[in-house]
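Have a look at this one before I ask anything.
The complex appears here without one of its protein chains, the remainder shown in place.
Chain IDs A and B follow the sequence of writing; residue 1 opens each chain.
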Amino acid sequence: MQEIIEKINELFENGTVNRVLAWKTGEFDYERTPAVFTKEDGLDGFSYDSFCAANLAKYLILETKKEGKIAILAKPCDTYNLNLLIKEHRIDREKVFILGVPCRCKIDVEKIRAKGIKGIKSIKEEGDTLIIDTIYGEKTCPRQEAIQDKCLACQGRTHVVFDEKIEGGEPANVEKIDRMAEVEKLEAMTPQERFDFWRSELSKCIRCNACRNVCPACTCTTCVFDNPASGVSSKANTDTFEENMFHIIRAFHVAGRCTDCGECSRVCPQHIPLHLLNRKFIKEINELYGTYQSGEDAQSKGPLTNFTQEDAEPSIVYTKGRV
Amino acid sequence: MLKCSISEINNLFSAISGLRTLYLPVEKAGQALYGAWTPQARLCLDKLNTVKSPKDLFFPQSEDLVRFQREGKKISIEMPDAIDEKFVLFGVRACDAKGLQILDTVFLSDPVDTYYAARRENGIVICAACSEPEETCFCNVFGIDATEPAGDIVTWTVGDTLYWEAKTEKGAEFTEKVKGVLEEASAEEEASVAAQNESVKEIIKQLPFADLNLEGFDGDHLLEKFNSPKWAELSKACLGCGTCTFVCPTCQCYDIRDYDTGHGIQRFRCWDSCMYSDFTKMAGGNPRKTQLERFRQRFMHKLVYFPSNNDGEYSCVGCGRCVAKCPISMNIVKVARALGEESK
Partner (left out) sequence: MQVNETAKEQFRPVIVAFCCNWCSYAGADLAGSSRLNYPADVKIIRVPCSCRVNPLFILRAFERGADGVILCGCHPGDCHYSTGNYYTRRRMTLLFSMLDYMGIERERTRVEWVSAAEGAKFAATMNDFISTVAKLGENRKLRDLRCKK
């Protein structure tokens, strides 16, 4: 972290940027809030560690409209979203200094809580173990078991866009998962089982819109679901249809653009596995139109704004080996 | 005081559900939520907070108000089915029970919200005293005793035993009906409950937010708080989602909308969130143009407007749901601390 602070101060001093978008400590040992630090106010409360899971890319849309150049701390996965925002002309590349920071996979406090560990006072990392000091005594938890789901599925990516990169520390000893395994598991089910699975998950939705608002690919100024003239705006799921519709459309709108950053599932207060909807699209796109990773570059045409004359017909959906 | 062994708690629940529908925290796709009891339900009685608060049972996220049908030039009005389900709500924590009292001051004062009033009338609230508070809890700041919740009946769990005591007439009447599955507790056992309550109170004193100072959060300092320059920084990261308002046990704002079913109009109301951009949207425009104003509204309402209109009663109960669930870890405690520091 020291190296990052030195770098930011250097950027402040040589006038490259006048502010930096990063994370700030909170009330709890594990709390990190996205924050903008200015040259004048300094880096009071600045932090970069295993709890900085939030993707900061989306904040740049507003920030780059302001005066002067801003630096952003970007984890490898965040840089994919930066590329997408640059490609879609949502941010002004000239007004951003991208400082790549290393990532050892982030920790999800909710996973620690789910283990029945209550009253967390502090969390220390010692190698592959977390030492958790609680009101009810000291507890331990293997680091692997508290890793954010989105990090488990991250395929050890590297920074794809940056102005400068800070190489860092020891690599994380984290066992990754096959990100399509869960999708395949669902595909192997019968339609009724799949229907029941999504019903039980989506019926928990409280329509807080956190998944949409946090998504760095969801950048419309007015969402169709907030537009009373659209005929589909709704503040609550008054019917099961609305639960399905909102999530199909949300996922569809980012199909071919979603970088699989996993923010939607991270912020869901009901822990609905929303990434499984996005990944289904990614999987279909990869299988039908060739492997595509959104955000890998800032130029290529997305799969849904592109075509070939030989594309599969929609009827291919009926021929897939699932009944 | 009465008691029942935890291992036989399903006998108690089955007796209750024989009389009325029983709602209690059950697991739904991995989350603890209030749901109807069935012998197969996976109970989450040791969970401190359900994701959504129990206000849902009295003030549902969406409910039908009235239906209109048109035939030629005649419009007929159809009222929804009467709200007559008698139910029991089990496992309500002290903070949520206080939350219901705050909703009462809003919905039961003139003009009475008849939909809410009917559910309040039909429901019996059985509270569960807390034994293992979380670091996010700060109910004591609002004068709530987590070991003595305000319900019709209060239960305490000590070891393998559930202790039961009726607190209101409604509660006593209901206790008579299920007495068959409960036993009298001895004086020693009552003492063990009291001892546990004392130790829980000690833990609560040590919680990180226990010393939260709300001095200066009242009508007298309204403009000072409203005009604070801190709001800009506090609201900067806010996503404008409705998580905090929808998990809150005291947020009570709603919207009324019409849905065209193709053969009539269904008028319903649903929770609304002051964090949403269209919350204050009117024909003439939107007075809260940025997230700063929307963010400020929520906390000003909880900590300043509500107490200044209701004899100093804050409309926060310290349940800690918004603290735990905010996607960007911004919460009422941070706001109170930032603004409180300023006035010092």
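Everything below uses one rule, namely that a contact is a pair of C-beta atoms (placed from the backbone, for glycine too) under 8 Å apart; a residue touches a chain by one contact, two chains touch by 3 or more.
Fair warning: this is a prediction, and the values are worked out from it, not measured in the lab.
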*Which one, A:4, A:82, A:172 or A:251, makes contact with the chain that was left out?*
A:251
*What chain B residues would touch the chain not displayed?*
259, 261-263, 266
_Touching residues of chain A against the unshown chain: what are they?_
186-187, 191-198, 224, 231-232, 238-242, 244-245, 248-249, 251-252, 255, 277, 280-281, 284-285, 288-289, 303-309, 311-318, 320, 322
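Definition applied: only the chains that are shown with their structure count from here on.
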*Which chain B residues qualify as touching chain A in the complex?*
28-31, 33, 48, 51-52, 61-62, 132-135, 203, 206-209, 233, 236-237, 239-243, 245-247, 255, 257, 259, 268, 270-273, 276-278, 323-325, 327-331, 333-334, 337
*Where on chain A is chain B touching in the complex?*
26-28, 31-36, 54, 59, 110, 113, 118-121, 134-136, 200-201, 203-204, 206-210, 212-214, 226, 228, 234-238, 266-267, 269-272
